[in-house]
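Pasting a structure below so you can have a look.
Missing here: one protein chain of the complex. Every other protein chain is in place.
Chains here go by letter, A, B and C, matching the order in which they are written, and residues are numbered from 1 within each.
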Amino acid sequence: MAEIETNPLRRPLPDGVVPEEEITRTEDHWLAIMLGALGVMMGVMVVSAATNALHPPSNVETIDPATLHLGGEFAESNLGTAIEPDGSVTVRIIAEQYDFIPNCAQVPVDTPVKFRLTSPDVIHGFLLPATNVNTMVVPGFVAEVRTSFSRAGVYNMPCNEFCGNGHHGMWARVEVVSKEQFPRLAATERTSCAKQ
Amino acid sequence: MATDEFHHSAAARPEHVAAPIGSEEAVAALRNGPVGALVVASIAVALLFLGWLAFYFLLFIPRGSVG
Amino acid sequence: MQNSSRLALYHYWVAFAVFLPAVVLGAWQMLIRSPLPAPLDDPDAYYASVTLHGTAMAYVVTTFFAMGFGYAVTATSLGRPVRGVAAAWICFVICLIGTLMAVAAVLAGHASVLYTFYPPLLASSWYYGGAFLLIGGSMIWVVLMIYNMTSWKRDNPGRPVPLAMFAITATAILWAWAASGVIVELVGILLPRSLGLTTEIDAGLARTLFSVTLHAIVYFWLMPAYIAFYTLLPQAAGGRLYSDTMGRLTFIMFIIFSVPVGMHHLFADPEHGAGMKFLQSFLTFFVALPTLLTVFSICASLEIAGRARGGRGLLGWIPALPWGEPMVLATGLSLVMLGLGGFGGLINMGYAMNSMIHNTSWVTAHFHMIFGGAVVIMYFAIAYEMWPRITGKPLQSKALARWQLWLWFAGMMIASIPWHITGLMGQPRRVAVFDYSDPFVARMGPLVIISVIGGAILLVSAILLIVILVRSQLGERRLEAPLRYALAVNPPKTVPAALNGFALWNAILLVLMVFAYGYPIGQFFILKSKVPAYEVSGPTNSVGGVDGP
Partner (left out) sequence: MVALLVVVSTVLGFGVLSRYQQNGPTLDLWNAICRGLGLSADTAPAKEPVPALRTPTRIAWTSNTLDQIAAGDAQRGAFIAMNCVACHGQGGVSTSTLIPTLAGMDPAVIYKQLDDYRSGKRLWGVMGAIGKVVSAQDSADVAAYFAVQSHGLPPLRGYRLPESGRSLREPDPAKRLVYAGDPQRGIPPCSACHGPGGYKLGAPALQGQHADYIERQLVAFAQGIRQNDIFEQMRMIAKQLTPDEMHAVAAFYGARGGAPSAAGVAVR
């Protein structure tokens, strides 16, 4: 910098090289344009969230994590895919160190699906890549995601939240099958594609 | 020099205030404000804005509705 | 002044001494999760390493750097020695002890819970105690910054507080607000449980408290970079700051909008309703505003500099800028990364759109671009600017510094861009090893390998940084150049009281916080959501220590 300061060809840049009114005017315009851009983004978000009923998964429901397996909704015999009277399906999954149970869930395509998950131990994450199905599974709460799948196929289901030293082994699958293929089991059994 | 007592909003003592430098062309060019900066910043923000919209409608929405 | 300088220098040395090993860990983490062979490929080591890398980068490097920067700015911008130097040294020692405690706990394998804690995972109380000493100890620095500013104002009635001092005090106040969440979490939930004083943990409440910290802490990291943009860069480039008032407004907006928005980190959590999530998503949009204002102000300041240096035409001022100056070069590179990282941030905060990328590699890539890229590169530039002024020894050398900055930029781009893509493909975060024989994972293999190369470049750059600093430190003392802050185009003679202090803004933030966090935190007094804790390294308190004699 020393050589710049002593350069005889350069003279001091005087105060107010840009007039103060000019500065205020430009800054105001810039602020207005930025608020406008953010406003458009906000508008897009609100309108599409209203028309498509898009939300982050936000069902606040508490549950005792220690006694899940003794009975009730998350007893081992009740896990997997259940068919509701209205034709929609509910998938109940336990995320625990270091497995999803069942580790393979089957759902029909183009059908309203409700995933209900909870954890008996620590925090886990539930993610189906290439979809927007993504929720944290926090012990003490039932996490719920509602969606429907438009494409059949096998979706990987990694745990996406650090849950302890076995985290990397916690992978499962969701198989989305055609409505005809989706087996309608007797009311006494839940549907799953886990190895029996 | 511009480092008089009124320049305290940069630093409390003159030796910590930058010695301003410049030329007459700069003064003339800047009379109408920093137009070049406006162009550069506008392009950057426009890219950001369009990219966001593209992600929203081309990636997020096709991945399906959730709630 | 001598004592103030030594204070700053010691803080910088701790920050950079921790920085280098943390980069080594980061580069190794990139390797072990890739398809390439890695030494010590043990998943347990990976999780301990991630914890250490995060703790070092997020808490230690940043806090020490910001504290050192704060002391240097106080002494130089106010033109008088830092008041309360004894307290500052006590603060330094407390923070250092905290750091050592936390590092020891992680190395002993009793704290693989990541720097974000993730209760009900439960680490050793040494880890939480260390984090508490470091974060809580830095509150002494916060008080010192406020004290130095107010005592200067008292001694200089009616004069505007120098912008740099105003901004660093804003940083300190922001940090106090931000840290409140994690401090309450540590003192109220984690430490009592890890010491065996309580038996259960409310994971939802703990996450909510941490979210108060989690977004604002990023702005705490970012503020030194912004201070450099506003007060050091225009003078390094040879121009003037476009608007002093806009600078003040920017820092005020950061205080107001970076804290009541933390819930966008909890969009995917089941403990909050969608209404509260939208509300904070809405507020989050406004935190983009100060950055968007800064982008213009900085471009304008640079244009003034470029034109003063003879640049002509609409864009001719850009090549006329002194790109050889580390501060100018770093700012250019930083703004590019800030743009890309900011783009990622706009995606993350988009309410339902968050579901597309939540907890995928996208998020990791995003904050590496913003923090590891845009912010840290400015830390380097600040160090290069300040080292010679503090030590009186010239930088060895500017050319090497330019190499270091370019390498860091290149490394971060090469590492982060493929990382964003794998995140969109659905790659989960914080996974020690991937099964590349799985077709779903195999598609990501080439991208992950590119990231590894980026990581290696970053490591080279970090080593170069230390080389430059050590060489400069070993050089001979022959400079007597004071640190110079940029003049504004129209230097204000007076500023309104609202732009010369923080009382009003703290009051407004308090109102916003009650609005944004009152119910989300209050609801836990009604919800029955306490759960047992899970110790990461085996049974100790959970079964009353019956496993040992």
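Rule of thumb we're sticking to: a contact is a pair of C-beta atoms (placed from the backbone, for glycine too) under 8 Å apart; a residue touches a chain by one contact, two chains touch by 3 or more.
Just so we're clear, the structure is a prediction, and the values are computed from it rather than from any experiment.
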| item | value |
| --- | --- |
| On chain B, residues whose C-beta touches the chain left out of the figure | 65-67 |
| Residues from chain C at the interface with the omitted partner, ascending | 32, 37-45, 108-110, 199-200, 256, 271-279, 282-283, 286, 432-438, 508, 511-512, 515, 519, 523, 532, 534-535, 537-540, 542-549 |
| Residues belonging to chain A that touch the chain removed from view | 46, 49-51, 53-55, 58-61, 66-71, 73, 75-79, 82-85, 88, 90, 94, 96-104, 112-114, 116, 120-121, 142, 144, 146-148, 158, 164-166, 168-173, 187-190, 194-196 |
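Convention: only the chains that are shown with their structure count from here on.
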| item | value |
| --- | --- |
| Where chain B and chain C are represented by their mean Cα positions, the distance between them in whole Å | 22 |
| Distance between the centres, which are taken as Cα means, of chain B and chain A, whole angstrom | 35 |
| In chain C, residues with contacts to at least two other chains | 238, 240, 242, 292, 296, 300, 304, 308, 346, 350, 352-353, 355-356, 491 |
| For chain A, residues that touch 2 or more chains besides their own | 4, 10, 13, 15, 17-18, 23, 26, 30, 34, 41, 45, 54-55, 57, 130, 132-134 |
| Touching residues (chain side chain A, partner chain B) in the complex | 4-5, 7, 9-15, 17-19, 22-23, 25-26, 30, 33-34, 37, 40-41, 44-45, 48, 52-55, 57, 130-134, 145-150 |
| Residues on chain C engaged by chain A in the complex (per definition of touch) | 43-44, 47, 50, 112-114, 118, 120-121, 202-204, 207, 236, 238-240, 242-243, 246, 266-274, 277-278, 281-282, 285-286, 288-289, 292-293, 296-297, 300, 304, 308, 322, 325, 346, 350-356, 358-360, 425-435, 438, 440, 481, 489-491, 523, 527-532, 534, 536 |
| Interfacial residue positions of chain B with respect to chain A in the complex | 1-2, 19-24, 26-27, 30-34, 38, 41-42, 45, 49, 52-53, 56, 60-61, 63-67 |
